[in-house]
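Here the complex is missing one protein chain, while the rest keep their positions.
Naming follows writing order (A, B and C), and every chain is counted from residue 1.
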Amino acid sequence: MIILTGQAFDPGALLSEFCQDRTETGAIATFTGLARAEQGDTTTLELEAYPGFTEAAIGKIADEALRRFDLHDFHVVHRVGKITPGEAIVFVATAASHRRAAFEACDFLMDYLKSRAPFWKKETGPAGARWIEPRAQDHADIARWETPKP
Amino acid sequence: MIILTGQAFDPGALLSEFCQDRTETGAIATFTGLARAEQGDTTTLELEAYPGFTEAAIGKIADEALRRFDLHDFHVVHRVGKITPGEAIVFVATAASHRRAAFEACDFLMDYLKSRAPFWKKETGPAGARWIEPRAQDHADIARWETPKP
Amino acid sequence: MARVLLFGRLSDVAGWRERDIDSASLGALRDLLAGEDEGLAQALAAPGVQVALDQAIVRGDATLSARSEVAFLPPMSGG
Partner (left out) sequence: MARVLLFGRLSDVAGWRERDIDSASLGALRDLLAGEDEGLAQALAAPGVQVALDQAIVRGDATLSARSEVAFLPPMSGG
């Protein structure tokens, strides 16, 4: 399930729900991204998505994760709009038989979400507002999953 | 914080609490291990710990994780006693500035908990009861974190 | 009357986010936008800006219908 929401959400409530009624899932990994205050440098984070397009793009990557890591299930919730420090930006949960697959799939989905998913991000602080582009680290992270060309 | 408990617990409630009041933590990773039914082969899992000794042993590894991955915080909750399929056995949460550290620390703690932590595990099913020893995969997983000897 | 959407910094540059514009093709739409806003034309031509027609990325020109949705997408930053 892939959800974009303009409302603050509780990652714990999502995990509780995700754990329900599983008898063959041995492993659930989650990642929660929180908005950081950067010692006061960031007062507001604003995320823009393209409704429909953004969910479809995430859905393609999630389908790849399902196949690649033999997942039982996944859940992605992403905030859009204005987000204040301490609030959750993104929650990803993955369910698999064993922990390696659950961890790797969660890591894989996050690398995609943080570097290539269709979001546009604006940070506002005492120094004004600026649009953020992916960090070099994000590109390096996602490159780990790509098959080297022969 | 390291807790051993004989009672069923909700991983989501633990995550909700762990996310509270963080303004400089950008990344929270969690792992939840659930008891699997193994298609009816396992009816009960029983975990024995050595109170005091077990928490101290986990605490040493958690201290190593704090230093090694520059963690802000961690939380480990482990069930002991009889556990039925679908119930949570273990919950690990890690908090860091960035996601790579949070993921790696969570993965590292789980590899330790699943292979070397002072627990003794008995599975009971239609075929009777047996004590479980670590799987070869668990040894391989934990070997990933060890510095190769020159 | 294609619906035109601007995302990220593009809508800051243009001062609008969403407009209905009468245009027969993507090329004609770009010319029309360039004619009224030189700053926006430069921003649309910047490296990494993609165009989605009815939510699918397109390269080059394309015919627009009355119900087309055209979105100009700056480099995606991730969440």
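Assorted remarks:
Assume a residue touches a chain if its C-beta (ideal position, glycine included) is under 8 Å from a C-beta of that chain, and two chains touch if they have at least 3 such contacts.
Everything quoted here is computed from the prediction, not taken from an experiment.
The chain not shown here makes contact, within the complete complex, with B. Touch with the chain that is not drawn comes from one residue among B:82, B:98 or B:121, which is B:121. If you put the hidden chain back, the residue from B:14, B:27 or B:90 that touches it is B:90. Counting over the whole complex, chain B has residues 33, 47-48, 50, 52-53, 56, 78-79, 89-90, 112-122, 131-134, 138 touching the chain that is not drawn.
The rule is short, and it goes like this: only the chains that are shown with their structure count from here on.
Note on connectivity: the fewest steps through touching chains from chain A to chain C is 1.
Centrality by Cα centroid goes to chain A. Distance between chain centres (mean CA atoms), chain A to chain C: 27 Å. Averaged C-alpha coordinates give centres for chain A and chain B that are 23 Å from one another. Averaged C-alpha coordinates give centres for chain B and chain C that are 50 Å from one another. Contact with two or more other chains is made by no residue of chain B.
Shared interface positions of chain C, defined as residues touching 2 or more other chains, are absent.
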